[in-house]
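The complex appears here minus one protein chain, its other protein chains still in place.
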Amino acid sequence: MTRAVAVDQMFVTLNHALVAYVPAVWRPLASAVLGVVTVMVVFLTLFALTVLLERKGLGRMQNRYGPNRVGPWGILQPVADGIKAIIKEDVVPQSADHAVHFLAPVLIVVAAFLNYAVIPVGRGMALTDLNAGVLFFFAISSMVELGVFMAGWASRSKYSLFGAMRAIAQMISYEVPMLLAATATVMVAGTLSTTRIVEMQATYTGQIPHWFVLTPWGFTGFCLFMVAATAESNRSPFDLPEGESEIVAGYFIEYSGFKFALFFIGEYLGMMATSAMAITLFLGGWSAPLACLQWFPTWGWFFVKLVALLCGFIWMRGTLPRLRMDQLMNFSWKFLLPMTLVNLVATGLWRFLPVGWERWLICGALVVVPYALLGRSINWQGRKVAVRRYRYAE
Amino acid sequence: MLGRGIVEGMLETARNFLGSYVSRERLTTVQYPEERLAHIENARSFPFLVYDGADWQAGMRCVSCQICEKECPPKCIYIEKSVDKKPDAVGRPQNYPKVFNIDVSVCMSCQICVEVCPFDAIKMDVEYELGAHDRFGGLLLDKQRLSKSNEYYHRIHPTEAAAVDAALAEERAKMQAKQQAAAAAAAAKAAAPVAATPSAAIPSAPATEGKA
Amino acid sequence: MSSAMHPAMDMAAERGMQLSPAGESGVQLLEVSMGPQHPSTHGVFRMDVVLDGEKVVKLKPVFGYLHRNHEKIAEKETYLGNMPYTDRLDYICSLTNNWAYALAVEKLAGIEVPERAEYLRVITAELTRLQNHALLIGFLMQDMGASGTPLMYAFREREKIQDLFEALTGSRMMSNYMRFGGCRVDAPAGWLAEVGKMVASFPQFLDEFEALLTGNEILMARTQEVGVVTRERAVNAGLTGPMLRASGVNYDIRKVDGYGIYNRFPFRVPLGEHGDTYDRYMIRVLEMRESVKILEQALKEIPDGPIQDPKTKPRNFRPKVGEAYGRIESPKGELGFYLISDGTGTPYRYRVRPPSLINLTLLEEMCLGHNVADIVVILGSVDIVLGEVDR
Partner (left out) sequence: MSAEALQIETVKAQIEAAVPGCLLEMVTNPSVCAQHSLVVAAKDAVAVAEFLRTADGLKFDFCSNVTGVDWPAKETVAKVKVKKLVDGVETEVEETQKTVTPGYLEAVYHLFSMELKHGPLVLRQRTAGHEVGAEVASLTPVWKSAELQEREIFDLFGVVFTGHPDLRRLLMWDEFVDHPMRRDYVDPDDYEYEPTAHDEILRRAREHAAAAQEAGR
């Protein structure tokens, strides 16, 4: 065993070592509990870091520092935020449905955490290796919608009802293209197991890895998946359910204190989970981007990719204004959905065409041409948008 | 093609993001308690009363003419006139304010009091870190808290203060010349034989004394 | 649910909102109160909105949350004492407010303004226009959900302009700078050069701003064909300023009245064709570019000389009996002051014609049939400041 492999597998080894203290009957359970606790701690820490990264990144994009007062360079800001959230008064509207109002944020966080069960964080480091891992992921991630609607309904506020309605419509609409984009990978990989999908991508031709994103259909699929994932996790420019300038804060307007923080955690965990799924499906999971970089531990690569995707989310949030509900729906059903279907065709062709530049050309043309056409004719409320020219008086 | 404008916008934010690490132009925050903006000479916050010399009571320029009290748009100045008189900045005997209060919580920093003051006695301060716990009394500045020395005035508004000093010096010189002339005239009158009407000389004598 | 049963509907009906229990789609209508404490009503403005799903069926603006009876205060104040109060009308553009009031008093009493003061007025007014338009676009994007980035860029530039204002007038916002027959103080040494530097760098900011916004597909989708005002409606409803010109009416008071010395500046008036929110946004961008030209010329031509008419003393100012209506093209539209003098030191009647309020006349018409999300965008494009709407 070389040193690199030892570092790579150190958590697995540690797990085995710790579990060895437990009686043999309890070992599977102990291993699972240990894994779950680790995942929770790691991803909650990552959540805190993401919030900090987002606030500082947005600040820098806006010509200011961002939080820099709590601890050195403001790195303790998430701690301060957490303390604030805990000690704040928890206000529940009198007319709210108390039980549902309480359950909604819990449900969202639980659902978000369940997603991580099938994510392979490193070589041999998936909590469970389900045969239908991808399916499990999508099944669980739609549970969030239930939580969101519970929150909006139970609050008995018109604004939160609006937010919930928008959230339901949006998340269901975007689940379709998201799933179809993922289907492309499943078609090529021939398996629903996340571990298998990553392993298929972790081989190299020379220095170049066999990531699915490096094919025409994979790249398209990745882009479509990310757009749908942005909408799915209610991030700007698809943050209509929150829509803080229109419907104030949407479905969590009536939440305060730690329940509000739970929504926040749920949102970010969801965002990280979908990013992790995108990495698994298209970006080669834990595999290194170049063959010569394999000395770096696999879990390291996973988190590097994850943070990079999160930065993309933050970048978009710092730049783009928000869409409107009807435009959002149009975009999903009239642009994303046809594109994913076209992409499926391209994937099928890729699978059966002989290896060579012709296959690149055909599949590439098959995604670029519909993109250009659909992008041109995209229907924003029955008309086209264009930059205008203006005239001057005299 | 769809997405071009979005990409352009994202490049713009990226430029600002990276720019914030290299250029002050793109990182405009002034970290307030540690850093401060450079003092701008014309800046104004709330009014204060100028005094000459070391003693704020003796040197106070205000003669409690109450013009500022009348002209103040939100009526935040409150003045009570003294009964006795003391010499003012140019040497004329004048009243002084027994009470001079400015309610800074009402003041709207319009500096109309400064404009209308014929004695250059009230000027605008640049102090902006005012805070108090008491809503009624804490920001009600009395005569003593309002008084600041002419040196302080020179420090915060050097150009304006120099002009004011020059004008005051000129007026003071004129005043002294007048007083000297009056004193000389009185002396001449006193020296002259009493043949002239004594009734004319007598009332002028206390007046000269008063002016001196 | 019949309207007799539901107390909220009775209340709504009393306020002039005849609610039918069901909308077109047969679904129950929803009455939502947007404001007075809402993140994008630009202050304490309220709209009673009736919605059918997300579609606006009825919208009634409710005013007065910032009402302080400015006009009544002014009737008890001297002519000079009113000047600082005008700063607080539209607190983004205090200098143009000053000018409008000074202009009305000058018309009332027939006061001449020295050359240099006129140039200073033009420079400060055009700087005000720059900062107002930049800020408005920032707020408009904020209403569209752009996480504050365009707003912060606008504030960055506004900060530079406010530094200039502070160096000139002593205050960043509440300038109280202009007087009847001139200006209060002359520009300090080096100030005009500073303005020149600022003006020279402004087009670069505009280019960056446009790169960020103008071609953005989301922005175009959100604003084009949203909140359309036709030419005829715009004129009839008395819209002024960029709102009016976005509807294609060539009416800029700087050109029409040529008040001050504006007829010396050969600037152009951009006109929109569609009268929608995108036009309102673009007209403001283009107006900023014209303002930069005016500033460049004014800085080149400004003469030396007195800044205050020596015959006019601000204190104990008593214009003769009469009345006057003076108006200027403020960044928001036609800002007018109507003064009646009875020969005393305080105006008998003092009236502000607030462009922000009158531009809201068509708010309901613009919003009907659009979405909730469009309300805030349309309201943002009207450019209101509540200090002026409610006075």
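Just so it is clear, A, B and C label the chains in written order, and each chain counts residues from 1 on its own.
Here is the rule we go by: contacts are C-beta pairs under 8 Å (C-beta built on N, C-alpha and C of every residue); 3 or more make two chains touch, one makes a residue touch a chain.
As the structure is a prediction and not an experimental result, all values here were calculated from the model.
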Consider the whole complex, including the chain that is not shown, and state which of C:S201, C:N236 or C:N316 touches that chain.
C:N236
Considering the complete complex, of C:I161, C:V249 or C:M366, the missing chain is touched by C:V249
Where chain C meets the chain that is not shown, the residues are 15-16, 63-64, 67, 69, 71-72, 107-110, 233, 235-240, 249, 251, 256-258, 319-327, 334, 336, 338, 340-341, 348-349, 351, 353, 357-358, 360-362, 390-391
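Just so we're on the same page, only the chains that are shown with their structure count from here on.
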Report the topology of the inter-chain touch graph, choosing from line, ring, star, complete and other.
complete
Taking each chain's centre as the mean of its C-alpha atoms, give the chain farthest from chain B.
A
Roughly how far is chain A from chain B, going centre to centre by Cα mean, in whole Å?
63
Chain centre separation in whole Å, for chain C relative to chain B (CA means)
35
Centre-of-Cα separation between chain C and chain A, whole angstrom
43
Touching at least 2 other chains, the residues of chain B are 2-3, 6, 9, 12-13, 16, 28
Multi-chain contacts in chain A, i.e. residues touching at least two other chains, fall at 61-64, 318-320
What part of chain C is in contact with chain A in the complex they form?
30, 32, 38-40, 54, 141-149, 152-153, 156, 212, 214-222, 224-225, 250, 252, 255, 268-274, 278-279, 282-283, 286, 371-376
With touch defined as at the start, can you tell me which chain B residues reach chain A in the complex?
1-3, 6, 9-10, 12-14, 16-17, 20-21, 26-29, 31
Of all residues in chain B, those that touch chain C in their complex
2-6, 8-9, 11-13, 15-16, 28, 37, 40-44, 67, 71-73, 108-112, 115-116, 124, 159
